[in-house]
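The complex appears here minus one protein chain, its other protein chains still in place.
Coming up: chain A.
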Amino acid sequence: MSIWQYANPKKFMETTGPLLPWIGAASLTCIVTGLVWGFFFTPDDYRQGSTVKIIYLHVPSALMAINAWFMMLVASLIWLIRRHHVSALAAKAAAPVGATMTVIALITGAIWGQPMWGTWWAWDPRLTSFLVLFLFYLGYMALWGAIENDDTAADLTSILCLVGSVFAVLSRYAVNFWNQGLHQGASLSLDKEENVSDVFYYPLLVSIGGFILLFVFLVFLGTHTEIRARRTRALLARERMS
């Protein structure tokens, strides 16, 4: 039994297909629980007031925006090294999810920043690297759409993904690299002194769990779609040639 057997599109679909409804239901449950818990049953922060409730959307989406790109990086490396089509298609399927998560993080951050920092936007290291990451997502999707040959598109987008990983790393660690800018340190930390208070922490964890499951659900569903679309294109090409 090897993990590479899932590189077979048929095996991948047979394995992940039955899991999809369960992952979708678990994701919905966790997101609804996390958001309802956070919105209705947590107190206001003594400094941020009720804007602290934005954390249940902003932190999970920002986390997924960065980690979606890392997932795409791993899948792209697998494509470049082992030429497994499922990995290239999984990376392609993850891009719109990551891009949407980046937009949510940018929007919620701006809405939170206006009353807290007095500005919607600042050219702060983390904010700027996040914006560049979003542009990389757009470029990545545009490149997939612009190239007709699937294998060539997978090659070129994989290279773009490797380059964009620099900004994914910067987005994650920008607040540590530069001691400047408005963005505060990480909300989640192993250091109890730095971590958010428990009253906010547990609903946040549930919400993060829901976003992770949503990402897995959408990537599996999107990979199924890409596998089917690829098979349709192959059949149509064969039909034209016969």
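Worth a mention:
Definition applied: a residue touches a chain if its C-beta (ideal position, glycine included) is under 8 Å from a C-beta of that chain, and two chains touch if they have at least 3 such contacts; residues count from 1.
Convention: contacts and distances are computed from a predicted model.
The complex includes a chain that is not drawn, and of the options "Cytochrome c oxidase, cbb3-type subunit II", "Heme exporter protein D", "Anti-sigma-K factor rskA" or "Pyrroloquinoline quinone biosynthesis peptide chaperone PqqD" the UniProt name matching it is "Heme exporter protein D". The chain that is not drawn here is touched, among residues A:119, A:152, A:197 or A:225, by A:225.
Interface note: of A:7, A:26 or A:107, the residue touching the hidden chain in the full complex is A:107. The omitted chain makes contact with just one of the residues A:30, A:88 or A:214: A:214. The omitted chain makes contact with chain A at the following residues, 31, 35, 39-40, 44, 49-51, 53-54, 57-58, 61, 96-97, 100, 103-104, 107-108, 111-112, 114-115, 214, 218, 221-222, 224-226, 228-229, 231-232, 235-236, 239.
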